[in-house]
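Before we start, here is the structure in question, set down as structure tokens.
Complex shown without one protein chain; remaining protein chains in place.
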Amino acid sequence: MSKSPLSINLCGIEFKNPIITASGTFGYGIEYSRFIDINKLGGISVKGISLKETSGNKMPRIMETNAGMLNAIGLQNVGVEKFIKEKLPILKKYDTKIIVNFWGKSVEEYVEVAKILDNENVDMLEMNISCPNIKEGGIAFGTDPKMTYTVVYETKKAIKNKPLIVKLSPNVTDIKIFGKMAQEAGADAISAINTLLGMAINIETKKPYISNITGGLSGPAIKPVAIRMVYELFKTVDIPIIGIGGIMNYKDVIEFYLAGAKAVQIGTANFVNPEISLKIIDDLEKYMADKNIENITDFTGKVEI
Amino acid sequence: MSKSPLSINLCGIEFKNPIITASGTFGYGIEYSRFIDINKLGGISVKGISLKETSGNKMPRIMETNAGMLNAIGLQNVGVEKFIKEKLPILKKYDTKIIVNFWGKSVEEYVEVAKILDNENVDMLEMNISCPNIKEGGIAFGTDPKMTYTVVYETKKAIKNKPLIVKLSPNVTDIKIFGKMAQEAGADAISAINTLLGMAINIETKKPYISNITGGLSGPAIKPVAIRMVYELFKTVDIPIIGIGGIMNYKDVIEFYLAGAKAVQIGTANFVNPEISLKIIDDLEKYMADKNIENITDFTGKVEI
Amino acid sequence: MKGKVVSNTKLNDKYYLMEIECEEFVNKAKPGHFMMVKAQQYDYLYDPLLRRPFGVCDIERGRFKILYVLIGKGTNLLSQIKINSTIEFSEPLGNTFKYNGGKKVAMVGGGVGIAPLLFLARYLKNQGTEIDLYYGGKTEDDILMIDEFKKYCSHIIVTTENGKVGQKGIVTEPLQKNILQYDKIYACGPKKMLEATTKIAVENKIPIEVSLDERMACGMGACLGCLIYLKNDNGEIEQKRCCVEGPVFDGSKIVWSNQ
Partner (left out) sequence: MKGKVVSNTKLNDKYYLMEIECEEFVNKAKPGHFMMVKAQQYDYLYDPLLRRPFGVCDIERGRFKILYVLIGKGTNLLSQIKINSTIEFSEPLGNTFKYNGGKKVAMVGGGVGIAPLLFLARYLKNQGTEIDLYYGGKTEDDILMIDEFKKYCSHIIVTTENGKVGQKGIVTEPLQKNILQYDKIYACGPKKMLEATTKIAVENKIPIEVSLDERMACGMGACLGCLIYLKNDNGEIEQKRCCVEGPVFDGSKIVWSNQ
């Protein structure tokens, strides 16, 4: 058994382990390099990139809630050009897979960003159709099945080289429909979930804690919703699912696998402890060895009903 | 100023305070009478009643999650007849408002239960179109705008005496649509939110912690989602909104008021501390006095954007 | 209710014994009762959220004891509580073991299920009942408080699966042999053990009461989260709340397949 129990193949890309840092919680990867050994990570999904540099929402943008947090960063990013010129070269020095999370305000913008990235030295593209924190685009694409189909279809058609992950919004009545749409439109994988739309009000100032009024809820609080959605998606689609939402430790990872995940992303947990993703990898290795499991994907979808 | 700052009028019914225990978390009121003084409560929303006695889902039915819990009780109840004969007479001895939460598997069942209760000595009816834990009815009515309209319309038409509260599901893409439908169909008030659909898996047994597979997520974890939805509803409807979701203390109550609530319900918190609703009432009284507020409804919808 | 933690002793890697001072609680507690304990010590923190149910292990001089085994968040947090802290808990909840005047009874305990039997033993001994204790564990770590039980029990038969203390095997084996000596059986422990014990009792027409565990949210009958299925005299299955109609049930009525 020379292959590591944690190594996975996601849409043809070999990951040394299934632990990917979630978009928006790990910057461009570079920010954490002073604190942890990036080379140990399975992959990094970078902060959502758009065609043009975007300054995001007004401050304040974050607030802690019970076992979770709200954010309304508003997809601030350096734009695809600067990303390729300034961030990617540094990122590529690390031995980890690079997933570029991206978004647009129109189908055309999604297509254009994807086309540019398709020819760059990155491993996968992750289409964010689910950000609750921008007015145009974002979540609108992710909460209307037809728009989901169109934007995924057009983007997939436009790219040749990279597998396309579609990141779904949990703020929908029936996530299964969106999973199906994404698959039919050509998505190579699904990642789920993005944040739940939430709000918190400061009773002293009477103002929302987040200037954008509402923000995206993440962290352990939302894990049950995420597990349910990954489970529903696994029963619906054939393409691989990347589980996201409130993962804090290796047990949570296994829970996502049982629900149907083939890989996972760690988000808010990185803020709580920058070393958490590495710890999860170590703990999973031990768990696989203890339980004598050949590969972690043996758990995928193996919840017993 | 002889009127208490906490007294409210909800659809013509005078509540001595706006603290109502939420359906399913306070039994038929009687269960807690050994432990706390029921007479101090503004109101009690009883466990969801249906036409016939219902035995609910298989065990296990509950599990704790991070700052929340999942439940899939499956609306177990004694049926409307037994409720009226056995439970209501005891309940009516207390000086508190009785809200009867009810549900059906078809429009006809909703109508029939409502008609029966309309002639009983209860104060308000609360229609649960949002329970995620039963196969037929329940959430199906609450996640399809047309069905929401129909079931509310038919029920409202059939009753003459009691105000009708419609309890909305948070498991929808756009809660505003459902608020509008309920209002147009004749609802006198809205209560929001019911539980979020969630799931948790035991990684040792590989089985879901809840035999029903999925369950409803409640508790502090969901408060930001609830606040957001109450805020959205307040901007959309003119009828009063009863805020529910993760309230643990008087500050949470004020937060719901600022978002748009005219009354609130306390759910999971009753499990954490059976005296919590009384403590919240005391604390609110102090807060009103300290801040010299004439009536708590002065806060309704007063979030400053 | 509130009480002062007088001791919180690590017995071994799995078990702790906590002693809490609270006159009011002690005055109300009867063998079989449990209480809901707030593991989270700060009212402003919500993880863990719910209270945790524990049986009354014993009472003595204004204090009650909880014997607990480390499982997850709640019990781990309890194990961190410092002596002299104040802790919150409900009053004694649920029903109690019944004493029907039998002359000689067997108590069957498995693992942490031994907890409520100590209080029961003290009580039965006071009534002049003779008690034999059958006490099973996986390993020697599961065998606790033998000295306490010695005060009340005529015979103590210990079994462990690894055979390190007592007889090697499971506790129903010696019970089976002696069963006809007893007027009544009281049991608490893992479900499999309780089912097997009940089978022996029923086969020999000996009354049996068992104390059951279920996940609980409220502990006071409101949430309907803790059901136990009983077969009534007409053969119909009835739902009972473990927290109100239990935790002690007539073993012969329990529908084991549903538990």
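A few points about this structure:
Think of it as A, B and C in the order they're written, each chain with its own count starting at 1.
The rule is simple: a residue touches a chain if its C-beta (ideal position, glycine included) is under 8 Å from a C-beta of that chain, and two chains touch if they have at least 3 such contacts.
All figures in this text were calculated on a predicted structure; none of them were measured in a lab.
Though it is not drawn, the left-out chain touches A, B, C in the full complex.
For the options C:K73, C:K98 or C:K125, the residue in contact with the chain missing from this view is C:K73. Among A:C11, A:I62, A:M147 or A:I203, only A:I62 touches the chain left out of the display. What chain B contributes to its contact with the hidden chain is residues 66-67, 220.
Considering the complete assembly, chain C touches the hidden chain via residues 42, 44-48, 72-73, 76-77, 80, 82.
The missing chain lies against chain A, touching residues 24-27, 31-32, 34-35, 47, 55-56, 58-64, 66-69, 71, 73, 76, 219-221, 248-249, 268, 270-274.
The definition used in the following text is that only the chains that are shown with their structure count from here on.
Among the chains in view, B has its Cα centre nearest the centre of the complete protein Cα set. The distance from the centre of chain A to the centre of chain C, with each centre set as the mean of the Cα atoms, comes to 46 Å.
Residue positions of chain C with contacts to 2 or more other chains are 46-47.
Shared interface positions of chain B, defined as residues touching 2 or more other chains, are 66-68, 220-221.
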